[in-house]
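Below: one structure in structure tokens.
Here the complex is missing one protein chain, while the rest keep their positions.
We just call them A and B in the order they show up, numbering each chain from 1.
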Amino acid sequence: MDRNQISKWFKNPGKMANKYSFHVVYFCTGCGIIEIPPSITTRWDAERFGIIPVATPRQANLFLITGYVSTKTLKAIIRTYEQMPEPKYTVAFGSCPINGGMYYDSYNTITSLDKYIPVDGYIAGCMPRPEAIFIGVTHLWKLIDMDKADGYKRYRRDYKFYRANQEQLFKELGWPPLFKDASL
Amino acid sequence: MRELELFFGPQHLGMVGNFSITLKVEGDRILKADANPGFLHRGFEKLMENRTWMQNFPLVCRINVVEPDHMELIYSMAVEKLAGIEVPERGKFIRSIYCEMARVGSHLFGLWAYANMLGFDTVAHWAMYHRDLLLDLFEELTGARVYHIYLRPGGVRRDFPDGFTDRLVETLHKIGGKVPDYNATFFENSIFKKRAEGIGTVTREEAIRMGAVGHTIKATGMKYDIRKIEPYDAYDQVDFDIPVRTGGDAYSRLLTIRDDMIESVHMIFKLIDKMPKSGEVYTKTPNPFKWTIPEGEAYVRCESSRGELGLYIVSNGGEKPYRVHFNTPSYNHGLTVLEKALVGESVSDVGNIMISLYVVAPEIDR
Partner (left out) sequence: MEELKKKLLAYFTDLTIQIHDDYRMCINTQKETVVSLLNYLKNMGYEHFALLSCIDWIDKGEFELIYILSAYMEVCDKYQEKEQGIIIIKARISRDDAKVISVINVFENAEPYERELHEMFGIKFEGHPRLTPLMLEREYEIPPFRKDFDTLKYVDNTFGKIPSIEERKANYERT
């Protein structure tokens, strides 16, 4: 550990602990998942960065949306995201969650993910290489330091707008709102 | 005991890929399984109707993430058949070597998934590392790690770089030298044997009835392989064997996969020996922006690492395909065979059986 980080640890231990122990929820949402096994195994070893996959969203604080999001998956993503405890961060892979990417005219994939759940960062490329994933994660550390990775706070604050968007897409969601004061 | 409905996936540790199975269980036994695909449905076959023949290549390889190369191959084969293009001799050999490399890589990924799911983390790490060595070769050859759009109608994009075959042989020897270790820690490990033997048995009659292909049918003792039945590319010029087992359970399937991988490595050595030393690697095709393909239809098939892969394609004489339909091996395995094979098994073996059937979710959904 760097010496000048010690003061940070004293100042805000919770934030620092969060930052260096990303527990990734084990959910293969799209084709970007193919680069996750190389990055968590010996060659790239994501544990150097404190990244480790966990089985259940209730223990996770990082959600990697790996690639395109079809409408059926989006429902599962929203449910998984809402089950994660705060603070939680979302990083989306590739160009598909940004604007649809190469599936811009597909009838079953949504075009931009941040209309439905908050996204803290995007990693470009198809697939992003394991190095790109690590750069994305280290960048997320900086955002956390600067309090800019505030997706979960935005979700709490603007929940009624997110919920309205989700309901507009799915007509009925089938589960109760996460927070109170959910209707517009 | 009370019957219970259990939703297995898509967010589940035992699930590889974005797939879901609805199980009806009584205690630990599965009474009924309903596959619930569609989490990765992008409507490829519809999207391809809106793109030109060459524009479709980036789409085609994304149908199967683990092994995009056979998807490129089958689409190239279909376009060649419709347009009447011949592949030069060296191009054929390069294609076959490339596809066998992809097969080895895909099997190593399958091994990773299987070992990781059963908790054999050492083997999983080895398999993933060895696959990465192959991916480095792919990167050198094509410039990409995962989606290398290397094949094209009429051959391959470019020739092998200097010394590529030597490096390929070296890498394969490195992987092959680890096979005894794999055997000792995984395939012949009594813990693994206990876990996989007698699980998810599919008899030969059932396999034929349910249209199984690939390892599912090879593990029941039938030598059914498109590379032999309907040879394409350079497979008719090289001598190889088709490994089979007779058990029909998950263990036999996995041993078939291992033997197939070893056979592929041997085949690459033979192909490199027989390959013409120089020559063209592709036939020139017309300008892709104005390329129209004569009216007609074609059904082509090849042997991907999961089994028989087919493509039915129709052209109406235009710049775009009129209809494409992929017949992917996982479709049968994931929707018909899996539902039957799961009945009577225990809940803890769902992922075990699913990976041993080699089900890849994006291939089902397309």
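Simple rule for what comes next: a residue touches a chain if its C-beta (ideal position, glycine included) is under 8 Å from a C-beta of that chain, and two chains touch if they have at least 3 such contacts.
All figures in this text were calculated on a predicted structure; none of them were measured in a lab.
Residue in contact with the omitted chain (choice from A:23, A:72 or A:88): A:72. Of B:191, B:208 or B:343, it is B:208 that touches the chain left out of the display.
Only one residue from B:117, B:169 or B:242 touches the chain missing from this view: B:242. Think of the hidden chain as still there; on chain B it touches residues 37-38, 41, 43, 45-47, 50, 208-211, 213, 217, 222-225, 228-230, 242, 299, 301, 308, 310, 312, 314, 322-323, 325, 327, 331-332, 335-336, 365.
Against the chain not shown here, chain A presents residues 70-72, 75, 100, 104-108, 110-112, 114-115, 154, 158, 161-162, 164-165, 168-170, 184.
In the analysis below, only the chains that are shown with their structure count from here on.
Averaged Cα coordinates give chain A a centre that lies 30 Å from the centre of chain B.
Here chain A touches chain B in the complex through residues 25-31, 33-35, 37-38, 41-43, 55, 57, 68, 70, 72-73, 76, 80, 102-103, 105-109, 126-127, 129, going by the rule given at the top. Chain B makes touch with chain A in their complex at residues 10-13, 15-18, 38-43, 46-47, 50, 58-59, 62, 65-66, 109, 112, 116, 124-125, 128-129, 131-132, 135, 145-147, 361-362.
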